[in-house]
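Removed from the display is one protein chain of the complex; every other protein chain stays in position.
The block that comes next holds chain A.
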Amino acid sequence: MSGRAVSPGGALLRTSRMFSIPKPLPEPPSTNLHIGDHKSATMTRPYPQHQSITSPLASREKGDWGLKRPFPLKSTMATSTPYIRIKQVDTVENVTNFASAADHSLSLEKFQELRVAMSVPFNPDKKSHSASTRSELWHKSVFEEDMDFTEFKGGRGDDRRWKFQGPWLARMTEGEFVEYLNKKVRPKRAHFRALLKQKLADDITTSQNKVALDEGREAPPKVEVRDITEAQFTDYLRALRNDRVTLYALVSKFLDLAPLGQPVGIIHAFWADRDSVAPDSPYGKSGPPPSHPSAGISYLRTNAFMENHPVYGPQGKRAPALARVVYPKTGPMPPKLGVGGFVADAPSGDNEFNPRYGSRMSVNKGVLNGITHLDTTTFGGAKAYVEASTATVDPSGKVVLRLREADPEAQVIARESRGLTEIYNDGPTKSYVPSEQSRQQSTRVSDEARLNRVADEVLGESSRFDKP
């Protein structure tokens, strides 16, 4: 069952590449109020808004990018990164509005070179929860089946979806919220009441059956919705008003609202009487992501693989990436490192990025140059090797990269692969065995020499006495 019948040309056009260019994403909001004033028109946006387009060389040298008109060779040929983004295929001024898309294309390339697997946001609050402590050991991929779904299955597992029909109330402005109440919520009142009545009838039936079962009687007839009196229902509503947890659950399920981060007390009171452990939404704190949680930047499921070195064999640690200190540590804020075009917090813990005064452990480990103050003497800034462990995409579209301290051995190998050090011995290896023989030989040689000297002395024919 296909859609409306279209002409052959129409069908062809629908499958064409120009038609498959997605609509541009909205302009990313300014993440920092203070930095917002310094926003530049040419800065790299936190996420790409337009599709990146390229063209083979044979066509590109003729200006043919498959669009309305040939492109100027001056800007599209004199570049080593022939990626463009099309803002408008044709403008009123009869030109194609385009710009270079090398920034995001190369960022993507570099990010994929880091081989980072995307994981669901890590919730540091849920320390007490046993499941979450277990998942702290390894990051959970966004592509796992129990979280990577969008359809409504009916059940508590639905909270772990990343896409919901209803909005995330915490992100709405007051105006949006009022409009949502008036336009979407109010018309559904009658429907919700009918749902509640059904639920009340079911609850009464269940409790009656339970009582009957306990007393050994036969189960009474099922309570229907029509049997419920108005007074009964009003009482139920009043009770529900006070039982906020149940009400919230009912309402959010009815409207399919994105889960909000619930206070710890409530969630424990609520879930204590339930037998099944409620899987909590990983997006409760920050809100559901606007796209798939991987944001399409990486499709790796895991980073649990070993890298193979051509000479040294399988490596326990992955090849580290060189990071630049872009912002020194300021107060409690960790220093910022730039890795592959992404700014990330320096790895926490006792390492060269975290100066700890008065600690015994940090005595032997020096602190990296640009951590306490911005390093202005090193060319290009202070750099250090780090290992990218995982990344998430926050609701504003920013890639949050998590770094780990790089293994010293992996650092040495990385430096050697860049030709900075030489640790590989290409020559024949000599096993050093401190043997008794060699020592004996050396003594014997010296003994011989001494004997010779003695003989010389005895004979009196030493070379020393030849000359005079």
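The rule is simple: contacts are C-beta pairs under 8 Å (C-beta built on N, C-alpha and C of every residue); 3 or more make two chains touch, one makes a residue touch a chain; residues count from 1.
Keep this in mind: contacts and distances are computed from a predicted model.
Enquirer: Can you pick, from "MRP4 encoding mitochondrial ribosomal protein of the small subunit", "Dolichol phosphate-mannose biosynthesis regulatory protein", "UreD-domain-containing protein" or "Tubulin delta chain", the UniProt name of the chain not shown?
Expert: Choosing among "MRP4 encoding mitochondrial ribosomal protein of the small subunit", "Dolichol phosphate-mannose biosynthesis regulatory protein", "UreD-domain-containing protein" or "Tubulin delta chain", the correct UniProt name is "MRP4 encoding mitochondrial ribosomal protein of the small subunit".
Enquirer: If I consider the whole complex, including the chain that's not displayed, which of A:V89, A:M333 or A:V454 touches that chain?
Expert: A:V89
Enquirer: Footprint of the hidden chain on chain A, which residues?
Expert: For chain A, the residues touching the absent chain are 7-10, 12-13, 16, 18-19, 21, 58-59, 62-64, 66-70, 86, 88-92, 94.
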